[in-house]
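What follows is an incomplete set of chains from the complex, kept in their original frame.
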Amino acid sequence: MIKNFSRTEFFPIKQKLDLNNLIKDFDDFIVDSKIKKNFEIKDVSSLDFFRKSSLVFISSDSHIKNLQSDDLCIITNKKSNFNFDYNNVILVNDLSESYNSIINHLFYHEDDISFSDDFIFTNGSHISKYAKISDNAKIGKNCVIGRGVEIGNNSIIKHNVVIKNSILGSNVVISDNTSIGTTGFGFDFKKRGAVFLNPQIGIVYIDNNSHIGSSCTIDRGKIDITYIGKNCMIDNLVHLAHNVILSDNACIAAQTGISGSVFIGPNVTVGGQSGFSGHIKIGRNVTIAAKSGVTKNLDDYSTVAGFPATDIKVWKKNIINERKNRYK
Amino acid sequence: MIKNFSRTEFFPIKQKLDLNNLIKDFDDFIVDSKIKKNFEIKDVSSLDFFRKSSLVFISSDSHIKNLQSDDLCIITNKKSNFNFDYNNVILVNDLSESYNSIINHLFYHEDDISFSDDFIFTNGSHISKYAKISDNAKIGKNCVIGRGVEIGNNSIIKHNVVIKNSILGSNVVISDNTSIGTTGFGFDFKKRGAVFLNPQIGIVYIDNNSHIGSSCTIDRGKIDITYIGKNCMIDNLVHLAHNVILSDNACIAAQTGISGSVFIGPNVTVGGQSGFSGHIKIGRNVTIAAKSGVTKNLDDYSTVAGFPATDIKVWKKNIINERKNRYK
């Protein structure tokens, strides 16, 4: 799985800014700051993957030792973090609001009214002049292929497909009316509404030989990647939320929804209309029956059913018990 | 929440007709009639909101006192209603068939083969010449914006979006491949098929700062409005049926479906893949867990889970009990 990508291919920098200027510009909501080593801000990092010259927004209570790099700047709402011996650290009151303001200030992005893909109308589809499409790929009609998108050899994009903020490998198929690289459902629950959406500046990466059905929605990562591994089979009307990681050979039946940041190991099979709680980890070679609601991590090679999902043998016994109890 | 709108901006009148002419034209299925005060028919009303110079179709068994206005005409299949002292009342045999015939006779509408939006192709999208789009709104590619649609300041319509029969406020975002203002699923269960669909001549109203995800379907009201309040966050693949009222600050996770005429109070949060029975009322600040099936009204500040949805603490206890029982 790739971790790095060039963010600015998708989300151009609005304006150059270094840490000292950041502190001046956002004076209003910055409580305190310590900058030992000023740098020009080039990127943003999650705690999973550190990018050069980037900001890292952390709400975690305990300081994180491996963040003492010269070219990172921590932005935190926790005093305990601020007091730790980081090279660069900024204390704010409201972390979600700070993220929104700073990212909207730094990057153009897709939910920004001033953002432009610079489309060229080509064979019945709108393709950004900043997209890189293999000569051997095939694009249907009424598609929209946004800025920065890459599409590999022999991939087939059918009709009325929207692909933004995404990299597709070779032999990938995307079926009709599907949306790839859409905005993740990320916002502060206490402050709802379109203008308060957390800027979603990650991408979707779909690896070689994966097949995505019709009317699917695959949200891009917030900062990192939503990943679909090699040889995955995804049926129709499936929803993958931001930062989902689907390892190789996944098979996901129709109308399943996978919540944000779920990790799914290799060779997993998921029945239709299943759902997943966010941030859980599914092991390798797991089988999940249709209509399951998976609420917890699942071990390798497990087979589950029901909601909350449990071992399928237990689930079946339970149904038999229920039927017995009815006639008591 | 607005209640009134100008129906003919969306559904033009096919022909002028007064009550006396109506009775002549529909002689076949009219059983009896009493017209004290003839008027030219301008509109149709539900029992929730009375419009000037309108018809009101009622199947209710008891007469409704506040319908004695000069410029309303009751159409009913109940003798008891007909006998009540209304100013204008028409008795019919089959109310659904009468509604279909009369509305199809009076109004052009979207499911009518002769209906035209008069589209103009503009920057890659088809926009009716009868749409009113703010100069500050942004419309993506391959969109269709139908007759009468209004889109407010700074609203963003992404790509491959279809919006018909709808009014959108300011700062609204509609994501890719979503359909707004589609035909409600309204018909007589005993008479199925496309040509027997009850004409759906209401609209969708989306208030300021609401965010609608990708591949959602939001049906217009039958006679009145399907309403989405201010600052609502709606995830991908969500279905809202006709006449749903979603109050301010709703948060609806992916793949949820809300049946016709459900009322949802302010500050409600709904987990993914939830469903609702029609015509129920959800109080304010209610939280509904993912995969719930809500079958009854819910009190303010309640938190529910399961199907049929119950208090979440009860639901959890029940699951623990089930697990105990298994091993008995």
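For this structure, a couple of remarks:
The letters A and B name the chains in turn, as written, and every chain counts its residues from 1.
To be clear about the criterion, a residue touches a chain if its C-beta (ideal position, glycine included) is under 8 Å from a C-beta of that chain, and two chains touch if they have at least 3 such contacts.
Because the structure is predicted, anything quoted here is derived from the model rather than measured.
Here 2 copies of the chain are placed, and the complete complex recorded in this file has 3 of them.
Note that in this section only the chains that are shown with their structure count from here on.
Here the CA centre of subunit A is 33 Å from the CA centre of subunit B. Within the complex formed with subunit A, the residues of subunit B that make contact are 124, 136, 138, 140-142, 154, 156, 158-160, 171-173, 175-177, 209-211, 213-215, 230-233, 235-237, 249, 251, 253-255, 269, 272-273, 290-291, 319, 322-323, 325-326. Interface residues of subunit A, counted against subunit B in their complex, comprise 111, 113, 119, 121, 126, 142, 144, 160, 162, 164, 177-179, 182-183, 185, 187, 189, 192-197, 215-217, 219, 237, 239, 241, 255, 257, 259, 273, 275, 277, 293, 307-308, 310, 314, 317-318, 321, 325.
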